[in-house]
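Dropping the structure in here first, questions after.
Every protein chain but one is kept in place in this view of the complex.
Naming follows writing order (A and B), and every chain is counted from residue 1.
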Amino acid sequence: MRRLRTLPPRYWLVLVVVLFFIGLPTVIDSFLSGEWAQALVLAIAIMGLNILIGYSGQLSLGHGAFMALGAYTSAILAHRYKMDYLLTIPIAGLLTGVIGFLFGVPALRLSALYLALATFALAVVTPSLIKRPAELTGGVQGIVLLPPDPPQFAKDAFAAVTGMPMTTDQWTYYVTLAWALVLFWLAWNLVRHRAGRAMRALRDGEVAASASGVNIAGYKTLAFGISALYAGIAGSLFGLGSGFVSPDTFPVALSIQLLVGTVVGGLASIPGPLLGGIFAYFLPIESNQWIPTQTWIPAQIVSTVGKAGPAVTYGAVLILVMIFAPNGVVGLVTAGYTRLRRRLRGVPDRETGQMPPDHQTA
Amino acid sequence: MARIGSRIAAIAALLVAAAACGGSASPTVQTDVGITSNSILLGNTIAQSGPAAAYGTIGNAELAYFTYLNNTQGGINGRKVTFKILDDAYNPAQTVPLTKQLVEQDKVFAMFSGLGTQDQTSVRDYLNAQKVPQLFVATGATTFMADFSQHPYTIGWQPPYQGEGRIYAKDVLTNHASAKIGVLYQNDDYGQDYLKGLTDGLGSNASMIVDKESYDVTAASTASQLATLKAKGADTLFLFTTPAFTIKSLVIVTALHWEPTIYLNSVSNPQVYMGIAAKAGAALKNVTSVGYIKDPTDPQWANDAGMKLYKTVIANCSTCNVNDGFNIYGVAVAYTMADVLNKAGSNLTRANVMSIAASNLNESNPFLLPGVVVKTTSSDHFPITQEQVITWGGTGWNLQGSLIDERGTIK
Partner (left out) sequence: MQEFLQQVISGVASGGIFASLALALVLIYNAMGLVNFAQGEMAMMATFIAFTLITRGVSYWIAFPVTLAIAFAGGIAIQRIVIRPVERAPLLTLVIITLGLATLLNGLAGAIFGYVPRSFPSPFSVQTVDILGAFFSFRDLGVITVSAAVLLLIYLLLQRTTVGLTMRAAAHHAEASRLLGVRVSWMLALGWGLASAVGAVSGIMVAPIILLEPNMMQTIIIYAFAAAVLGGIESPLGAVIGGLIVGVTVNLAGAYLPFVGGDLQLAVALAIIIGVLVLKPNGLLGRPTVRRV
């Protein structure tokens, strides 16, 4: 019990969040569970991207392509080869991870800027690459997937709690949540241990890290592979939830969306991707539905936002966050929390060494 | 969360409505989700931002028509039409959650005029499973009309791309029987569907096609493909391309000093586009297309009653350009929608409306070319199958011959 009491508050927060997500479908509409599942999908992909950008310092603007690879792997296995969709998820992830690892090898030779360029071009080319092997991918018609029926035990368990059997959307939510929990836990372990430290050393000073004996090539390609694995699983779960994959579901806007989520949530953090995923997913859906109902916003801005769609908001958010809060929401929260704690505990001001005035002696 | 509240409110409203209906002494009124005693709620997903946003005005034009009906006639049989349009940015990944929201939260009566082949495919199974009508989808992809037996809650409206391709085949066989055909087509469902129609329509003469070249929307230019087609000896060129690429291709053809007979598709033929092509240097000689809708910039309809009605209606939309062919399309299809709801009378259920739309339609539409009927029967679920050949006359399109009907030719 003593160990429980001495656990840092962070652990309690994590527990609360996990319980929140487990309980969520019981209190919201079924289709909303489907939307939250897609937000978690983005969060998983963003977690992967975060490992690459935040922890190993390599910039990829084309992770939508890896999501497409994972989604199509699952779709083809399930649709053509009649495999159980749940089985296809780890396969899709592994395949994408391997491809990502291989991709990481030539990426080693590219400076950060050029890697960004090359991956951006990849993101733009992805839909046309998907259309090419039309026999396999269904070409422009895409692949329609049968929505999975929840297994009986799930239906019963859910009915025991809420009185209604579990729906497809809720089932996909729980499958996605399970993967999200596993993958977030894995990422947390990764960054705490040697691989994570090595990657952070890379990010902060590649030449110095190399001089200190860190295997640059190995860790960089490893980071690529891992981030691709995450994106692949996210893609596969995406297909599960939406029931349809096609070239137009993986436009360059998706890669931008992932980047926005990574940056807004906070680079090099574990909770960041979760917040980022939720933000990036719900923004386009809410922006042109919610804003027109806010009567205090002048009509000109409303119509501009409406016609411009989320692009203007995404763009503005990217710029503002990078200027004012480059560590994202998590960074803001952590900074605020640290400041607060210091004040409360009377820690001396770092720069001046002065103690805050003592109420009793002032 | 607001959504729980609105869900409870919706259930409460339904209960009250049910109780009210039960106790009513007037003739039995059959209603359904999305219908109240004085309103009908329709839903729509369309691209209003992003690369395909030029189509977005269709939704606004449809809304303008419903507004016109609500203001001048008090709606349809006493019920005003509420039309909720959501932006899916042409991305099926957005179409799915937005459609589910419209069905499960907003509780629309039916989905109307959803745009985009991939987008509407992505929600077709869901809507059919939920038995929510997917009415008059805004795409000519043949599958939405041909595959009715597998998807009885889905119906298209505009002529199928394959039907249009077949009409071109007929015209070529009649007027250019020894043509050497070259085809430039966009490598998506749009271009491929047209090509299939042309090839099927040519039948045993399909060898008239000497070469076909495809391009992706990310191409910088179609010059390379057109040069190849010219080099292969084509003297008849088919452009199964979206408007911007059509215009650019027409310019390139002229720059290549090539004067084939040109067929371009109906999506690209609005006069404004031809004007842009001319200004950019296209010679526009021997250009043929087909049409089924009246073009607002065509002076021959200046005093036409339907065109006048269109101009009155479109005034309800402040952001709509009256000369945009997409807008008269929107008004025309909204006219059909209103017609169907009207015919349903007091039997406003999803099943009945779907049945009328897919199997019992027989309408003449003031915005379509004279003679075009919007018609469906229990064995034929292609609402519009007639188009008329038009040729470019330097300042406008000239109707040629009479309407050609492709009804019954597409299996």
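Note that a contact is a pair of C-beta atoms (placed from the backbone, for glycine too) under 8 Å apart; a residue touches a chain by one contact, two chains touch by 3 or more.
Remember, predicted model here, so these are calculated numbers, not experimental data.
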Touch criterion as defined above, residue of A:61, A:99 or A:145 at the omitted chain: A:61
Contact residue for the chain not shown (choose from A:23, A:106 or A:218): A:106
Option touching the unshown chain, where A:14, A:102 or A:317 are the choices: A:317
Listed residues A:101, A:120, A:158 or A:250, member touching the removed chain: A:120
Residue of B:150, B:224 or B:377 in touch with the missing chain, whole complex considered: B:224
Those residues of chain A which, in the complete complex, touch the missing chain: 53, 57, 59, 61, 106, 109-114, 116-118, 120-122, 124-125, 128-129, 131-132, 207-208, 211, 256, 259, 263, 303-312, 314-319, 322-323, 326
Interface residues of chain B (partner: the chain not displayed): 49-54, 56, 187, 213-216, 218-225, 227-228, 230-231, 243-244, 247-248, 251-252, 254-257, 272-273, 275-276, 279-281, 321, 324
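Criterion: only the chains that are shown with their structure count from here on.
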Gap in Å, rounded to a whole number, between the CA centres of chain B and chain A: 37
Of all residues in chain B, those that touch chain A in their complex: 1, 3-4, 7, 48-50, 53, 56, 86-87, 89-94, 96-98, 100-101, 103-105, 116-119, 121-122, 124-126, 187-189, 192, 216-218, 319
Residue numbers on chain A that touch chain B, as the complex places them: 27-32, 34-35, 38, 124-125, 127-128, 131, 139-142, 144, 147, 169, 238, 242-244, 246-249, 251, 253-254, 284-285, 288-289, 303, 306-311
